[in-house]
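Working notes, structure below.
Every protein chain but one is kept in place in this view of the complex.
This part shows chain A:
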Amino acid sequence: MEPITTITSTSVPIMKDNIDTDQLIPKQFLKNILKVGYGRHLFFDWRYEKDGQPNPDFILNKPERQGAEILIAGDNFGCGSSREHAVWALKDYGFKAVIAGGFSDIFYMNSTKNGFLAITLPRDQREILAAAPADAKITVDLPNQEVRYGDHKFSFDIDPLWKHKFIEGLDDIAITMQYEDQIEAYEAKIPQF
């Protein structure tokens, strides 16, 4: 996994609440057996017209919003289906972080497995970020747990273990196998009925 420390980039605000993973990546695009290639289908139903042309009104299609690596969203982001494809699609599109009012538990766990930062900030702070002009840079500073924009500094919480994993880009399975003796010991005492 690629290590993440600081992201400085323009942003895209989609301040809707309850953006579910069906919206992030509809089911017809879950049939791939790879982890890449989902970016062009991110927000598919909002992003494209019925004839397949980009919807010019949708913010992701605005020329001035291209290349943004930070998504600003509403509350309860990533609710619904457990599909990790939602995180893969956000990443494949080019996003490196999403700042929302909260995340579904499954989406959050999926983000930690993919070096994709899911940051919780209160609504008033997100509204300041969401109002940033298209060319304004926002910085997400993971070591200092801070989002900076202009003169604003907003601090965020993150579990120290996830933070360490992000910064080091660690592989979960390798970490876990350090505990193999304990796993074996546990297995030895599982009751048999």
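Rule of thumb we're sticking to: contacts are C-beta pairs under 8 Å (C-beta built on N, C-alpha and C of every residue); 3 or more make two chains touch, one makes a residue touch a chain; residues count from 1.
One rule holds in what follows: contacts and distances are computed from a predicted model.
Visitor: Please identify the absent chain by the protein name in its UniProt record; candidates are "3-isopropylmalate dehydratase large subunit", "Leucine-responsive transcriptional regulator", "Amino acid ABC transporter permease" or "NADH-quinone oxidoreductase subunit K".
Guide: The UniProt record for the chain left out of view names it "3-isopropylmalate dehydratase large subunit".
Visitor: Touching the absent chain in the whole complex: find that residue among A:7, A:79 or A:140.
Guide: Reading the full complex, the residue touching the unseen chain is A:79.
Visitor: Go through chain A and note every residue touching the omitted chain.
Guide: Chain A touches the missing chain through residues 16-18, 20, 22-23, 26-28, 30-35, 45, 75-76, 79-85, 87, 102-106, 109-110, 113-114, 159-162, 172-173, 176-177, 179, 182-183, 186-187, 190-191, 193.
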